[in-house]
Structures are given as C-alpha cells and as structure tokens.
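For this view, one protein chain was removed and the others were kept in their places.
Showing subunit A:
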Amino acid sequence: MIEFSSVSKTYPDGTAAVDDFSLVIPPRKTTVLVGSSGCGKTTLLRMINRMVEPTAGTIEIDGESVMDKDPVRLRRGIGYVLQNGGLLPHHTVLDNVTTVLRLERAPRAAARDRAFELLDTVGLDPALAERYPSQLSGGQQQRVGVARALAADPNILLMDEPFGAVDPIVRAELQTETLRLQRELNKTIVFVTHDIDEAFLLGDQVVILSKGADITQIGTPSEIIENPADEFVANFVGIERGTRALHTKRTGSGTVLVDAAGRTQGVLVEDGA
C-alpha cells in the first residue's frame, strides 16, 4: 500500500505543483492518475520513488516513509516505465532489461536467463536481445521498457504516460498486454495518463485530478461514469458526447444503443428477456 498524507510540493519560485494531497493506493490493484497536462500527476508519481521530494507531508510505502530510505536503493526496488520506454540508447535490449540486476551486481548468467524470461513475458522475440533501442519500433521499445521495470520483480510498478507516443493501434495492443500482465503478476500499479479512456480501461481505481493535483473525483470507472462529481468531470469523461452518450433506438428486431454520432454501438439486452 502506498499512502500520500497531506503532501505538498512548492517550487522555490512559489509555484505549487501539488497542494495538500492525500490518497491511499491499494496493493495489487491498478490506480490511474488522470488529468490534463500540468495538473501535477507526474510530480505525484515521481514522489513515490523520490525523483521529486515533497516540501510538506509524507509518502509511505507499507507504513515506511520513502524519505527514510536511500533514494538509489528505493528506485531499484520500484519498477518505472517511462514514455518512449526511456531506454538507454547505448545499451542493447538485453543490457537494458538487466539494468537493475547489473546495478545490483547479480550474477551475469542469472541476469541473462531472467532477461530472456522477461522478453517472453512481454511478448518480444528473443532474437531482438542484441539489438540497440534505435533499431526497434516504438511498440517494441515500450515492451522492453516494461520488461526492464519488471526485472527485479518489484511489488510496485510506476508507469508515466507509457503509451503516449505510440500510434493508436499499437497503444491498444499495449493496453491489452498491460491488462494481461496485471492479471498474471498482480503488481501495485500506479499509472499516469491524460487519456480518460485509457484510465477507464486499465484502472481499478481512477483518480481525476485538476490543477495543483487537486482530486476532483476518485472511484471505480463505473462509479465515475454513473455519478460524475461535477461539470468538469462530466466534461472530461465525455458523458454527454461521443461513444459514452448513448441513447436507445427501436428497430424491427429490438432495441439498440446509438452514440451521439448516430453510430450503433450495441444491442440493449433487457434483464429477464
């Protein structure tokens, strides 16, 4: 469990990126922090592994404050997936995946075996092991990034807009993969995105943030869609437009659901019918 208690981050020039933020992130679930750019969601994520340090409040992992831990050791114990994979361009795929194991001076052969196991886990061809990141597609780089984050088998996985820079088809593929991995591995995932659809797809708990990391609403995707807290959330979620604004239409063979653009999205199955 990760717990933020009254956390603030004020920069020396006076801007408050985060103001009095409190949140409990349950273990072995996916929590998605979603909001527009500049809302402080990435700052929150980076506070968990001390890449950003709070100016007030505490962040605890399983009851221990992150400020009491050595930052370098703390980071090695937490998986981190960055936008574009964040791979080291001068290391091969194999060396990128084994980064943390090598930093921890694990035996070479064991690290190598683990890397091939992980390439398999994230669905990458082992033949890519000796390639450099620049020789991979965006989607492949991102999978390597996930494999690297999983290498030391951390309990916590931080994902910072990991699929923001890949095309929509690859993004959908990677999202499905993330769901599959989470079913298999059961990690505590904290995922940051500005894409509300991605948030609803991946999140067990979704936290909608506005400027200054102010929590506008928190809940399961269903709770938020069924009962948006205010106008801002309703707009952000897109309840009154697009594919979420469905109305019924009677046809000769039954009732169907139609979106705002007039496209049929599904068939209404009445309970007990």
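The rule is short, and it goes like this: contacts are C-beta pairs under 8 Å (C-beta built on N, C-alpha and C of every residue); 3 or more make two chains touch, one makes a residue touch a chain; residues count from 1.
In this text, contacts and distances are computed from a predicted model.
Peer 1: Missing chain's UniProt protein name, "ATP synthase subunit b", "ABC transporter permease subunit", "Chemotaxis protein CheA" or "Multiple sugar-binding periplasmic receptor ChvE"?
Peer 2: "ABC transporter permease subunit"
Peer 1: Of the residues A:41, A:75, A:143 or A:171, which one touches the chain left out of the display?
Peer 2: For the chain that is not drawn, the touching residue is A:75.
Peer 1: Sort through A:89, A:107, A:168 or A:262 and give me the one touching the missing partner chain.
Peer 2: Checking the options A:89, A:107, A:168 or A:262, the one contacting the hidden chain is A:89.
Peer 1: Among A:131, A:194 or A:244, which residue is in touch with the absent chain?
Peer 2: Within the whole complex, the residue contacting the unshown chain is A:131.
Peer 1: Given the contact definition stated above, which residue among A:103, A:179, A:245 or A:267 touches the chain not shown here?
Peer 2: A:103
Peer 1: Quickly run down the residues of subunit A that touch the omitted chain.
Peer 2: With respect to the unshown chain, the touching residues of subunit A are 49, 51, 72-73, 75-76, 80, 82-84, 86-91, 99-100, 103, 131-132, 134-137, 148-149.
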